[in-house]
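So the structure is just underneath, and the comments pick up after that.
With one protein chain withheld, the remaining protein chains of the complex are depicted in position.
Every chain is named by a letter (A, B and C) in the order it is written, and numbering of its residues begins at 1.
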């Protein structure tokens, strides 16, 4: 009864992250916070990172929205703990490529669990939902790198 | 070659009044002046009357515009010299009826030369041109009668 | 007998498949579909009469002007305006409200004056007043709503004071469907000397409105929600008020005499209609009210009541559904806002869309209402003259899918 497109969109892993989001809490010692919202639909998150040197020491978020936006940011944060800034940026770019239908990106194992979100790329209006967290990440990196200096080159 | 409708519109009498308007001058001892314009096309006149008691002692106008508007106000002023206020008002109403296609009005001999303008009623956009002077007259009468008092009843 | 299935056939857009299923269009509060009668009028206008209005002597310009002004008079009739020159064409409700906020508001408000609106309003009836309040240092106050999304009017008398200069209220809420007692509010507002604007975007849509009976001073509504084209709407205002107001925008059509330093204005309504108007849009809106009148508004109303009763009954059977707004059907228009378990409204909308069912999900330009109910969004099904019981059944079936996925 359920359409195959819907099954690929609403994978169990996504629903599970939606119901039990990881790292959803205020981060006290954050070094950067980005508020990102989709005014059209009302999804919003605040992504909070503690960046130490060239890596993300800790990543948390608060927010509300649809299963796609909340699951994506939850999965994203699990990947960011301890991640190198350049790797984090590369992850964001790769994920964005997958959302825009890039098939090699979709096969890229480095995306890990995030590949469960591939089905979103078939739903054009929902792509923004999936990208909400990664857009916030990219903005945070830009902002932070501006301040830390140095690492910048690779990020743009 | 000329269409019959055009010939009935542009009667010689109209063109003659357009070229040699009667009573086109400033009236020094006026008791009332009405500025009337058609902003759409730019036709405009200032109708100036000297009203004494229950009649129009003198009527003049200045202005510019198309042959219809200028001829109509010229012809009108020839009828207003010495006219009783109630008669003047009746003339304006009768003329307006003719413009709106009333056939008995068009046959009414009291309109005199003004009947030359009957053809205008076949040109809806030009009716306003023909009425410019009479609209000014009606406004002048309303204004003046408000001040003189008394005669009012018959005018409305 | 009013037959919605026959009415449907007048609407070409309803006759299509979406994601392989026949379209069920339940997003009417956002915009309605257009009957062939309206589309034919638009097409005929462009193919025969198209010309700029009010400035030309030639045939096409005359015809365009006559059709354009005839539309004004039709729309005036739709809301029982006493005088068609009280009907001002705007792009829609939003522009109509902005027009009042600027052309009336800037000249009539100052520090300490109050504007009263409600928590129930659409952003288009909030933001113009926020901006006006900021510019004039007036204070913006709100009528509250209760748990069923109804205006709380107990304290109306205390909220309305002689400082209240403007009361702007919707007759029907777009997010919840609440029907507001605008007549009563108008009476109370007038008692303290305030001007009353009614946001009729959802009001003049399902029925004819009688602005004289309402007693309000301004009434704003949009063509696109009442079977008309996009880009056209109306501000109705009482003539004495309109005549005292400053113009809105400056440009062609709205002037009388232009000098280098100063100009004088044309009379009402042209004073407020600068520039070439949406001529085809106005004519199309005229055709839309003709279409609705010909069907008979009493039949449309009766049909919508029936659909609402049926839909409410069926939706209340859906497990875990939460419906927002008045529980009494007497107090609501053809809108049902809801959430379902922990499925987010966007997810509901996506799942329904895969089934060909179009509903809206989001804040419905009513963030204050969402805040009131502690949600960021709802799903909203809104019905219109062509909605059938089968459409409602399809909606309920689709919600079953949501439960299968999220349940």
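Following the convention adopted for this analysis, a residue touches a chain if its C-beta (ideal position, glycine included) is under 8 Å from a C-beta of that chain, and two chains touch if they have at least 3 such contacts.
Keep in mind that this is a model prediction, so the values were computed, not measured.
Undergrad: Among the chains in view, which touch the chain not shown?
TA: In the entire complex, chains touched by the missing one are A, B, C.
Undergrad: Consider the whole complex, including the chain that is not shown, and state which of C:120, C:280 or C:395 touches that chain.
TA: Residue touching the chain left out of view: C:280.
Undergrad: From the list C:67, C:126, C:268 or C:287, which touches the chain that is not on show?
TA: C:126
Undergrad: Decide which residue listed in C:193, C:252, C:296 or C:313 touches the omitted chain of the complex.
TA: C:252
Undergrad: Considering the complete complex, identify which of B:17, B:30, B:79 or B:126 is in touch with the unshown chain.
TA: Going through B:17, B:30, B:79 or B:126 one by one, B:126 is the residue touching the chain not shown.
Undergrad: Check the options C:42, C:241 or C:396 and report the residue that touches the missing chain.
TA: C:42
Undergrad: Can you name the residues of chain A that touch the chain not displayed here?
TA: Residue positions of chain A that touch the missing chain: 37, 39-41, 124-126.
Undergrad: Since one chain has been left out of the picture, which residues of chain B touch it in the full complex?
TA: 1-3, 5-6, 9-10, 15, 18-19, 40-44, 64-68, 123, 125-126, 129
Undergrad: Which parts of chain C are in contact with the chain that was left out?
TA: Counting only chain C, the missing chain is touched by 12-13, 16, 18-19, 23, 25, 27, 30-31, 33-34, 39, 42-43, 46-52, 55-61, 91-95, 97-98, 101, 122-124, 126-131, 140, 142, 222, 224, 229-232, 247, 249-255, 257-258, 260-263, 274-281, 346, 349-350, 352-353, 357-362, 365, 367-368.
The working rule: only the chains that are shown with their structure count from here on.
Undergrad: If we define chain centres by averaging CA atoms, which chain lands farthest from chain C? Would you check?
TA: B
Undergrad: Could you grab the centroid distance between chain A and chain C? Build each centroid from C-alpha atoms only and quote it in angstrom.
TA: Result: the chain centres lie 38 Å from each other.
Undergrad: If you average the Cα atoms of chain A and of chain B to get two centres, how far apart are those centres in Å?
TA: Distance between chain centres, rounded to whole Å: 79 Å.
Undergrad: Among all residues of chain A, which ones touch two or more of the remaining chains?
TA: none
Undergrad: Would you give the residues of chain C that are in contact with at least 2 other chains, written as numbers and ranges?
TA: Within chain C, no residue touches at least two other chains.
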